[in-house]
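What you see is the complex with one protein chain gone and the rest in place.
We just call them A and B in the order they show up, numbering each chain from 1.
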Amino acid sequence: MKSSRFDPVILTLGFAFLYIPIIILVIYSFNASRLVTVWGGFSLQWYSAMWSNEGLMDAAWVTARVAILSATIGTVLGTMAALSLVRYARFPGKTLFSGMIYAPLVMPEVITGLSLLLLFVALNVDRGFWTVTIAHTTFSMCYVAIVVQSRLLTFDRSLEEAAQDLGCPPVKTFFRITLPLIMPAVVAGWMLAFTLSLDDLVIASFTTGPGATTLPIKIYSQVRLGVTPEINAICTILIGLVTIGVIAASITSKRAELRRIRDEHVALRGAA
Amino acid sequence: MAKSLGPVKRKFAPWTDPAATPFIRFENITKKYGNFTAVSNLSLDIYEREFFSLLGPSGCGKTTLMRMLAGFEEPTEGRILLQGQDISGVPPYRRPTNMMFQSYALFPHMTVEKNIAFGLEQDRLSKGEIEARVQEMLKLVKLEEFARRKPGQLSGGQRQRVALARSLAKRPKVLLLDEPLGALDRKLREETQFELMDIQHTLGLTFLIVTHDQEEAMTVSDRIAVMDKGVIVQVATPAEIYEAPNSRYVADFIGDINIMEATVVSAGSGNGSPGAVSLDCDGLAVAVAADQECPASAGDRVAFAIRPEKVRISLDQPADTSVNAAYGEVWDIGYLGDFSVFLVSFADGRIIRAAQANVSRLVDRPITFGDMVWLTWPRDAGLVLTR
């Protein structure tokens, strides 16, 4: 498509809108002054304050554990779900199954959270770390399933047939051929699940119990009291971690792309 | 294109020997997908060391038939015997067949070596044995120096060789090749056809190839099965398929042919030989001397078929114009290099193609557009097709 001369303007405005609030937040986390509007000079005091805030640190630790655990279980379940959706032509209740995979993507969190809480109460389960983890695993697996499914749809089935034809039984074929090849999608799914778990306030609020306050719950309760520079500091750290993660992932995939292009050159030379 | 029937062939025709036991036997195989019948009550015997082709347009059931032999599909009805044993229910990873996939299906995350070794590893062979076999295979397909490359670093032709080496490494009883040369360009394809035949001959394996390319099937096969809509129309050697097709479908599918609707005037006795048939092709009198009894009798509607290269074209009037002779106008000429094809049109709108080998270099063509020409053909050049 031909580009128009307004395109750079639109993109600049759009990205400015997306990034300026975050940049401001990061800058003010280094503000010596407590007031948002006044620049009191560069300072790391909010970072040390954050570090010594035990409640905040505890919450961060809980969140990290929940996120790692739920993303990992969710990735296993989600990959299985994706295989079911793509590889099984028909099974009883497939429509219901695919409905349950897609629904959490758009379901208002208040509904998901409330309904899970009511389940835990009905089952008479004490709410805490494990109930939050189960709740997060449930939506994580759906996101992973969608990501992995799209990779499986373009997967060349004849690779698996070739492996079986050469004497490799189905389960072994999955681990030796399919899994290594869909790994990038599985990792991407895990990262998505991990950040979604880090991020979740509403579902965690419903399903958590005493002793399992997650970081978003903590941040939320402090934010309701007003803007505090300590929160700016922890937000900056989270943004930094995520940015590093995403950029590292994209550099890795760019490297793989470069290697692929180089390989093609090698192949062409080899053919000549 | 000159059609080659391959290198000088040893006399190999077990299908003519009633005592020979088939190596692979398809017995009344039917495969249905819902309401769609992919293969319909099909029976076929293939013999050991045979190079057998399944030929037909896409959707004719040839790939389904091959995949049933490999074990990726189970027949809805009927059974498949391999060396006399029913292999129904045996999963693909326990069948003594190996397949070369149309897409090659090389594992992109493994080197050429690892790809070739993959099947051997499944058999739990010793490391030394695997290593030796891989080297042997690499040598067979002339890829020794590419052992450490990954499939992404190979050209199309090299990938094809890796796929071949990988499927041969386990010395399968039957090698299945699904459109093995489809992705190669024309020149490479022709070279590879001969290599395939060499390898098959050297290793003494049974090859079953699926293709829609009639030239490829003609070149490599001992026998060809021409398929249409889930049934086999004809099974025969390439020469028989070409020279004695049993139906309009086969005649039309293989090579170029003129087919004309005709009515039988007289068949059998009277004209001398038992297979002599007189036809009326809408006003054109045709006499055919067939080597077999013609199943048609007087008054039947049949088709008269003749290959363009068997039609002679001339400006001069032949001695006998009463039979096997037609007079028309050169309507178009196709210059193919080795051959020229003349499209000759007749007063009733009919067009007959005649091919002439270009035996001398560019000279003024003796026959050109608009010329009135005589087409003639001997009695044994044409065919009567009853279906």
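Operating definition for what follows: a residue touches a chain if its C-beta (ideal position, glycine included) is under 8 Å from a C-beta of that chain, and two chains touch if they have at least 3 such contacts.
By our rule, contacts and distances are computed from a predicted model.
Colleague: Write down which listed name, "Acyl-CoA dehydrogenase family protein", "NAD-reducing hydrogenase HoxS subunit beta", "2-oxoglutarate ferredoxin oxidoreductase subunit alpha" or "Putrescine/spermidine ABC transporter permease", is the UniProt protein name of the chain that is not shown.
Modeller: Hidden chain identified via UniProt as "Putrescine/spermidine ABC transporter permease".
Colleague: Among A:A32, A:I68, A:V187 or A:V242, which one is in touch with the chain left out?
Modeller: A:V242
Colleague: One chain is left out of this view; which of B:E74, B:D123, B:D256 or B:D332 touches it in the full complex?
Modeller: Residue touching the chain left out of view: B:E74.
Colleague: Given the contact definition stated above, which residue among A:A32, A:A49, A:L77 or A:V187 touches the chain not shown here?
Modeller: A:L77
Colleague: What residues on chain A make contact with the chain left out of this view?
Modeller: 1-4, 6-8, 10-11, 14-15, 17-19, 21-22, 24-25, 28, 36-37, 77-78, 80-81, 83-84, 87-91, 93, 96-112, 114-116, 118-119, 121-122, 134-135, 137-138, 141, 145, 153, 157, 164, 169-171, 195, 198-199, 201-202, 205-206, 216, 219-220, 223-224, 227, 231, 235, 238-239, 242-243, 245-246, 250
The rule is short, and it goes like this: only the chains that are shown with their structure count from here on.
Colleague: Counting in whole Å, what is the centre-to-centre distance of chain A and chain B, each centre being its mean C-alpha position?
Modeller: Once rounded, the distance between the two centres reads 55 Å.
Colleague: In the complex of these two chains, what residues of chain B are touching chain A?
Modeller: 70-72, 91-95, 97-99, 101-103, 105-109, 118-119, 122-123, 146, 149-150, 152-158, 166-167, 170
Colleague: Spell out the part of chain A that touches chain B in their complex, as residue ranges.
Modeller: Residues 156, 158-159, 161-170, 177, 180-181, 260, 263-264, 266-268, 270-271 of chain A touch chain B in their complex.
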